[in-house]
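Data block below; observations after.
Excluded from the complex is one protein chain; the other protein chains are retained at their positions.
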Amino acid sequence: MHVNEENQAPSSDETKIVAAAPSGSEPSRRDFLKRASILTLTIPGAGAMLTACTPEDAATAGEHGMTSGERTGGAAATQLPANAPPLRRYDPVLPPLSSERTLRLHWRANEAPVRISEDRVVNGWTFEGDIPGPVVHCRVGDTVEFTLTNDGIVPHSMDFHAARVDPKVAFRSVAKGESVTFRFTPKYAGAFMYHCGTAPVLMHIGAGMFGAIIVSPRTPLPPAKEFVLVQSEYYFGDPVDGVIQFDFNRMLTTMPDVVCFNGRPGQYIREPLRVKVGDRVRFWVVSAGPNHISSFHVVGEQFETVYLGAPPGNAIHGVQTFSVPAGGGMVFELVCDVPGEFPFVNHSFGHGEKGSVGLLVVEP
Amino acid sequence: MHVNEENQAPSSDETKIVAAAPSGSEPSRRDFLKRASILTLTIPGAGAMLTACTPEDAATAGEHGMTSGERTGGAAATQLPANAPPLRRYDPVLPPLSSERTLRLHWRANEAPVRISEDRVVNGWTFEGDIPGPVVHCRVGDTVEFTLTNDGIVPHSMDFHAARVDPKVAFRSVAKGESVTFRFTPKYAGAFMYHCGTAPVLMHIGAGMFGAIIVSPRTPLPPAKEFVLVQSEYYFGDPVDGVIQFDFNRMLTTMPDVVCFNGRPGQYIREPLRVKVGDRVRFWVVSAGPNHISSFHVVGEQFETVYLGAPPGNAIHGVQTFSVPAGGGMVFELVCDVPGEFPFVNHSFGHGEKGSVGLLVVEP
Partner (left out) sequence: MHVNEENQAPSSDETKIVAAAPSGSEPSRRDFLKRASILTLTIPGAGAMLTACTPEDAATAGEHGMTSGERTGGAAATQLPANAPPLRRYDPVLPPLSSERTLRLHWRANEAPVRISEDRVVNGWTFEGDIPGPVVHCRVGDTVEFTLTNDGIVPHSMDFHAARVDPKVAFRSVAKGESVTFRFTPKYAGAFMYHCGTAPVLMHIGAGMFGAIIVSPRTPLPPAKEFVLVQSEYYFGDPVDGVIQFDFNRMLTTMPDVVCFNGRPGQYIREPLRVKVGDRVRFWVVSAGPNHISSFHVVGEQFETVYLGAPPGNAIHGVQTFSVPAGGGMVFELVCDVPGEFPFVNHSFGHGEKGSVGLLVVEP
C-alpha cells in the first residue's frame, strides 16, 4: 500500500511508489492526518472489492495503520469506556407504511454515548438514543403528529424538512424536561432530512441530531427493495473517559474525521445490503452534512432513475453519479440484472475513504 | 453553548457535553478557528429561530466568543477606521423592469471601504462602491449597453454571464482612468452572475467585484415577491488602519471567514424579508463564490419549483434543498401558505454559521 507517513523501502530502485509526507508537515497537520489515516486504513481492510490489496499489504496496513498508538493521535480511542454500548448495525431497510393515516410519534432528545465502530464511542446528542435517529416513513397527505420531550441538558428542537409549518413555533427549542408538539401533512414525496434546529445548528447536527423522513407518493412507486442511507460527518475532539467529544471548531473547518452512511463508517461493508437478481433497488439518500455533499455512486451499475425532486416526477435516467446537497435528499433507483457484489460509495473519495462506503450484494 | 475552546465545567458529572478542542492544535489553526468562531457566535445571537439557546448560553457565548480580544486573532476589527462608512442593508428586492428595451449603464470600478458588519470594514474592490455591485434587471431580448470606467488603481473589467460576446474584446481589462463599452442581448432567462474577469479572477471576485444580472423571460413568470440573493465568501487578512485587507492566499485554501448573502453576514436576520400569506416568493440565487456552492434551503417550507436552467422551463418540483454551483445561478419559488418566520439558509452549515442565513417573515 505504501500509504504510510514513514518512507518505506521502495520495491525497486527503478520505481519508487512511496507516497511521501511533505517534509514541512508540522505536529498538528500530522495529527489531523493520523486521524484520517487510521480510519482510511480501517475501511479497506473490511470489504471485498475495496480490499484488493495483497495479504502482505493488508498486514502492513494493519501494522502501521491500525495497531500503532503513534498514529492514533488525539482522536484515538485506545481505551473504550467501561460501560461501552455494543456496536449495532443501523437497519437501512425502509420501514413499512402504517395502515393508519396519522402517525403519532413521541421521541426523546437526549445526550447518549453511541458506539460508531469497534474502537470508538462518541458523546452523541441524539433523537431516541441513536445516530441517526429513527427512520420515519409516511405518505403524501398523511398527518404526522410529533412530540419531542427533551431529556437532555441543553435545549433541543426538531426541524422536519417535510413539514410546512411556522418554524418559530413548531421547531422551537425546549429546555430539559419540557416538550413541544406539532403536526404536519407532507405535501411532496421524497427523502427528507430532519434535524435539531437549535443554535448553533452546526453543533447539533454535527453531534448526531439528524435523520430521515421518507415520504412515499400517494400512488406507490414500482415495487422495490428500499433502503435509507443518511450520509453524515464526524469531527472528533479529545475523549473524556474514553468517550469522544465532538469539536465545534473542527466542524467549522469542514475537514471531517469520518464520513459515513447511517452513523457507522463502513458498517455495510461488514454486513452488506442483500437483494436478489431482478430486484429493483431504491435508495432514499439524505445528506445530513453538516457540511458536505454525497457524490452517490454504485460500482458496476448505473442508476436507471434519479429523482432530483419529488418522485414520481423530476426524474433523470442513465446516471453514474449524482450529488446530494448537504441538507437535501434524492432518490436513486437501479435494476439488479447482474448478480455480484456492488459497492455503493461517496465518489468524493477523500470522503469515501473515511467511511462512506457500503456493499450491495445481488444474489443469484 | 459549550462551543468554546476552553473546557468549561460540565453541567453534570454524568454527561459531559463539552465540545473540546483537539489537544494538538497549534497557534495558527487556533488562529483560524478564532476567526471562524467570532463570526459564528455573532450570527446566532441576532436571529429568532437561530437563537434558541437560553439567555445563559447567549451570555456565555458573548463572554467567551465576542468580547474577548483573545479570540479575535488577526481578523479582529477591534478598532474601526475613523471614517468608517455606515452599515447599510443591501436591498434584496428585485428592481422593476425598465419600460425601455435598451438598458444603458455606466458604472465605475473602484477600490472602496465597505462596512460589512457592526465591527468590520473591508478594503473592497467594487462596482459602484458596494459589495455586491448593483442588481441589473432586464428581459430576454433587451439590449444592455454597458460602460465601465476604472477609477481604481489596478486594472479591472466586467464579465456578464448573461452576455454572448467575445470576452477578449468586451471583457478586456482597463487601466486606471480608462473605459470599456460593450452591448449584449441576453438570450436566456435566469439568475446570472457578473464579475470582474481580470487576472487573478479569484482575487477580484474575492475582493468584492461581483453581482447579479437577472434576466426575466419575455412572457412574465407568475406574479411573485421577487428577491435577489448573491452568496459569496470573504477571506480576511490583517487590517490596515482598521480596514481589513483581503488575503489571496487564504482564498486559495478555500476556507472562508465569512459566507453571506448580499455581502453582509446575517443582515436579513436583523432586517428580514417580508411578505404576506398567499404570496408566491421567487428567489433569484447566484453563487458568486469565489469557491463554494450554496445549498439553498428555507426552513419550514419546500420549494414548489426550482429552475435548474432558464425559466419558465427546466423546472423541478417539491425540493427541500438544491445546490447552486459557484459561478452559477438558479431560481427558487415557494408559495407562502403558512404565516411565520422562515429562515433561509445555506444548509452546508459550516458555511451557514459563518453568515449565509436570513429570515423570511410571512405576515398573516
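Each chain carries a letter (A and B) given by its place in the written order, and its residues are counted from 1.
Here, a contact is a pair of C-beta atoms (placed from the backbone, for glycine too) under 8 Å apart; a residue touches a chain by one contact, two chains touch by 3 or more.
This one's a predicted model, so the numbers in the text were calculated from it and none came from an experiment.
The hidden chain makes contact, of the residues B:V243, B:V259, B:V299 or B:V357, with B:V243. One chain of the complex is left out; on subunit A, the residues touching it are 1-3, 5, 11-12, 15-26, 29, 32-33, 36-37, 40-41, 44, 48-54, 57, 255, 293, 295, 297, 299-302, 306, 308, 316-323, 337-343, 345, 347-354.
On the side of subunit B, touch with the chain left out of the figure occurs at residues 26-28, 31, 73-75, 111, 123, 125, 152-155, 157, 159, 161-173, 175, 187-190, 192-193, 197-203, 205-206, 236-238, 240-241, 243, 245-254, 289-293, 308-310, 313-314, 323, 325-329.
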